[in-house]
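Missing here: one protein chain of the complex. Every other protein chain is in place.
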Amino acid sequence: MHEYLSMLSALLRYNVTLTLLAVALALPIACAGAFARLSRIGWIALAMRIYVNTLRSMPLVMVMFWIYMIVPMIGGRSLSAYWSALIALTCFEVAYFTEIVRAGVQSIPSNQYAAAVATGLSRFQAARYVVIPQALRRMLPALLTQSLIAFQDSTISSIIGVPEMLQEATIINAREQAPVHYYALLAATFLVLCYGTSLLVRRLEQRLRVDLRPGKS
Amino acid sequence: MREATSETHSADRRGFLSAGAASLATLLAASAARADTSEDTLDRIKSSGVFNLGIREAAPPYGFKDANGQYLGFATDIGKAIHDAVNKELGGAIKLNYVAVTSQTRIPLLQNGAIDLEAGATVMTIGRSKVVDFSIPHFVTSTSALVLAASPIKDVADLAGKRIGIPQGGLEAALFRSANESGTFATAVKTIGFPDHSQGITALQTGTVDVYSSDEPILYDIGRDRSQFRVVPMKMNAATQTLLIRPGSSKFKRIADQTIAQLCSSGEWEKLYQRYFGEGGFKMPLPEAGKFLVQMNSWPA
Partner (left out) sequence: MIDWSVLWQPPNGRNLLEALLLTFQIAAISWVMSMALGIGIGLMRAAPIAVLRFIGTVYVEIFRNIPLLVQLFFVYFIFPRILPVFARQVLFNYGWEVAASIITLSLYSSAKIAELVKSGFNTIGPGLHMAAASSGLTWWQSQRHIFLNLLLRTITPGLASEFVTIFKGSSLAMAVGVAETTYVTRQLGTETFQWLPVNVYASAVYLLCAWIIAAAMLLVEKRIAVPGRIGG
């Protein structure tokens, strides 16, 4: 029991914080990225398209290796495994979130935007106060699902040495002469957390859909 | 939805982007500028007043961070001793700056000047000698094998035909490959590389591999639970460790070498060993090669 608690604490300290930080950082960047993707300026839209397509085609392990190696070369100081994993996960999720935000924004009829600008709001204000809030409601389920995937992907950081949950399970086994049932506990924990959250997301999806009947906003 | 782009908006964007490009260029230029290292490291330290010590922060007991965030470790302490010697040589007032490095970044950071000395667990290899200079060796280890306590494997000969887990990217792969080729084992061994020690230990515990092989101190550290694990010394090789120095720094190298020799002859080295590896650490007995190293480094006056 005590060991399970220490495994849970490793989960909280590493996997959960990695996911939360990466999502919190990636979301605003992705909003900007989505607008870049839709921009009229050809090369910005192209650059964003290249970024999104590249990051979505590469395995997360490769992105982590890239960050682990590239940042010290440019910045001149070494990056710890945790920060490499965090930056890599953030860059990775930015690509996915950008697509979700873009789809959400594109699903808002364009007359919303035009109407907002017509009432005197600047383009930025129109985006921020009219378009994005509506789009966010539509993309919330997809964003949550993607965040769940990011949570699962955080275990990959064990490959570059982050002492997270997977590694903690091993350390416990090495200390306690326990059979490997801690891996089963780990799997069960993920199952409960992810399945539970996905059920909540499905419920949320249904609630959100109900509100979008014609005649309502 | 398509953005209607106005002059001001795109001008903002252009300004922002060119600022970003300029800072990236400056960053790259700065890191390139630091690579001008044709001068002796000692002169560089003298003129800058700072001694950048490259240490490991996640490789106990060679280098690690303790609970208070202090940098400790066998190699880290030797690096500190060298800073003291440099300080004395240059008349005091040289600041010590710790820079964390990893096995991937130690050589690039030394080459571009971010660190002046690497004090970690770097093994002397011919490949490395082509790009950096070595101090006299400060430590020597060898590759050993870790088995479960109940395993029938007692010495090197028992390894024949077994499955051996090794860390990816280390010397063990080449070691076992050449051992197989030269017929050291009655039946060839099979090696499986894992990205991290934790996977290798899991493999050992679940019986997926019969043996996990790595640096001896690491095995003693991981296998601290003596009721579960046992270390089988293999004595197949010696990995001599050294501190890394930029080429063309004979004055600095002299100070580093003298410091290491001083530590060995004064008995300080043994104290450090006991603190990190021996009684104060995970109770690894001082190997024969280690005793020889201390003797060889104890130069008469």
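By letter and in written order, the chains are A and B; residue numbering begins at 1 in each of them.
The rule is short, and it goes like this: a contact is a pair of C-beta atoms (placed from the backbone, for glycine too) under 8 Å apart; a residue touches a chain by one contact, two chains touch by 3 or more.
This is a predicted model, so every value here is computed, not measured.
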Sort through B:123, B:192 or B:236 and give me the one touching the missing partner chain.
B:192
Among B:129, B:206 or B:295, residue touching the chain not depicted
B:206
On chain A, residues whose C-beta touches the chain left out of the figure
53-54, 56-62, 65-66, 69, 73, 152-153, 155-156, 158-159, 166, 180, 183-184, 186-187, 190-191, 193-195, 198
Touching residues of chain B against the unshown chain: what are they?
103-104, 107-108, 127, 131, 163, 165, 168-169, 173, 192-195, 199, 202-203, 206-208
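Here, only the chains that are shown with their structure count from here on.
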Separation of the C-alpha centres, chain A versus chain B, in whole Å, is 34
Residues of chain A that touch chain B when the two form their complex
35, 38-41, 44, 68-69, 72-78, 80-81, 105-106, 108, 110, 113, 123, 131, 158-161, 166-167, 170-171, 173-175, 177, 180
Under the touch definition given earlier, write down the residues of chain B that touch chain A in their complex.
1-6, 9-10, 13, 27-28, 30-31, 34, 57-58, 99-102, 104-105, 108-109, 112, 114, 195-196, 198-199, 201-202, 205-206, 222-223, 225, 227-229
